[in-house]
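Here it is, the structure, as structure tokens.
Every protein chain except one is present and positioned as in the full complex.
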Amino acid sequence: MSLAPVAKRDADEQRKAVSWYEASARERVRLLLDVRSFREFIGPEKREISPHLHIFNLPEQFDDGMIVGRGLLDGQKVFIAAQEGRFMGGAFGEVHGAKLTGLLRAVRDAPSIPLVILFDTGGVRLQEANAGELAIAEIVRALIEARTAGAKVVGLIGGRAGCYGGGGLIAGCCSALAVSEQGRISVSGPEVIETNRGVEEFDSKDRALVWRTMGGKHRRLIGGADMFVDDTIESFRVAAIHLIRCSSGFDTDVLESEQLRLTQRLQQFGLCTDAIQIWRAAGIKDAEAVPGMATGDFIALANKIREPRYDAR
Amino acid sequence: METFSYHHKVPQRASGSKPMAIVGVVASGNLEVLVERVLPDTDCELDIKTAAEGFGAVWKQVVADFVELRSPGGLKLSVNDGGARPDTVALRLAQAVRLIEEADP
Partner (left out) sequence: MTLDEILSSLFPQGHDVGNDRGLVRGSGALPGGGRIEVLGVVDRTPIGVDEALQLSEWVLDVIAQGGSDPILILVDSDSQRMSKREELLGLNEYLAHLAKALMHADLHGHATVGLLFGHTAAGAFIATALAARTLVALPGAQPEVMDLPSMARVTKLSIEVLREKARSTPVFAPGLENLAQTGAVFATWDEKRSLAEQLQGLLNERRAHHDRRDVLGKQRGGRPKAADIQERVHELAIQTP
């Protein structure tokens, strides 16, 4: 099926104009993939809603906030999963998580088809905490089995909910990650740290602090993400295509390299008390200017400071 | 949670041939509308599930206005509402019908 050139050109223009952060999960999937190539598995018309939210008198969403399916990415077959960060904070519930686990098990069985995960999550959905936690554990297991079989699993992070809690652990298991300025990756969230350790330890209302500590630019500079991208569908699309191609396999060598990478990070930065210190220690003279840097300049700086590597994740 | 179900007879079938469409997100002040082309041409059904209780009369009016304006014949619209204002509801219903009537490029 070949599409009229007009349709393709429109798609390219839309991708450049639409903000990843502002878009819904459905819009991200539709625009990320090649025009009209997306086929959903267990779509909203199947009405597979959460069996638990009614206990808390909370409204359900027909897709339980997780979209899974397949499509084409620059002509290549891919599987795709996308979280809706505005529904229950994109958090993992029983059905939500099970959709991704099932997809990952398919990737394990068909490892030549890459998977792209569009993260947008606050972590476990507390109203279904045990099911959500277990879903995350099963996802991690299925992801590692898929990578062991040779599959590539690429994560994209730049939505409203960020990539928190168990989502951060799943992201750490991906072959590679792309993150935008708006993206955040963390295990404990700002409020949780503040509640448990006090405002001196972490002032959750200090947005600049949150972004310095957990945000996209810091993650790129410290090596927690492989690519930093603009907040557009186009940027994430280019990144996904690139990372699918470049990311490593998964074996003992990769684990040994990661052990070394994480050990060196503690040696280099383990005594730093703030991101500014880390960035200076990494060789950035004007560290305070980093948060305000435009994407192009930042990417050039990041590549100088830490060349992307794809064999240690 | 409250549920409402409305059936209307309408003069005109919703145009186009897409079998289904979906708009919106379930969140505070927002709603999702799933629309399916599954009914006879002059029938329309709306099934509402809402977290905001006590607004039956408002829903009835918004739905009646929408049906009169759009004549969504053949369509079943299913709503999960997170407490949206009536104008947001009206917007989403209109968006859903527009989407299902859209010809594929």
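By written order: A and B. Residues from 1 in each chain.
Keep this in mind: a residue touches a chain if its C-beta (ideal position, glycine included) is under 8 Å from a C-beta of that chain, and two chains touch if they have at least 3 such contacts.
The model shown is predicted, which means the values in this text are computed figures rather than measured ones.
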So which of the visible chains would the left-out chain be touching?
A
Give the residue, chosen from A:V18, A:A137 or A:V238, that touches the chain omitted from the document.
A:A137
Contacting the left-out chain: of A:E256, A:D286 or A:D311, that is A:E256
Given A:L32, A:A82, A:A106 or A:V179, the correct residue touching the omitted chain is A:A106
By the contact criterion defined above, which parts of chain A meet the unshown chain? Give residue numbers in ascending order.
39, 41-42, 48, 51-52, 55-56, 68, 70, 79, 94-95, 97-99, 101-103, 105-107, 109-110, 124, 126-138, 140-142, 144-145, 148, 165-166, 168-173, 185-188, 192-193, 195-197, 201-202, 213-214, 218-219, 222-224, 250-252, 255-256, 258-259, 262-263, 265-266, 269-270, 272-275, 278
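In this section, only the chains that are shown with their structure count from here on.
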Measuring centre to centre with CA averages, how many angstrom lie between chain A and chain B?
33
Of all residues in chain A, which touch chain B in the complex?
3-4, 6-7, 10, 24, 26, 36, 44-45, 47, 54, 57-62, 84, 86-87
Which part of chain B faces chain A closely enough to touch in the complex?
1, 20, 22, 25-27, 30, 32, 34, 36, 49-51, 78, 80-82, 104-105
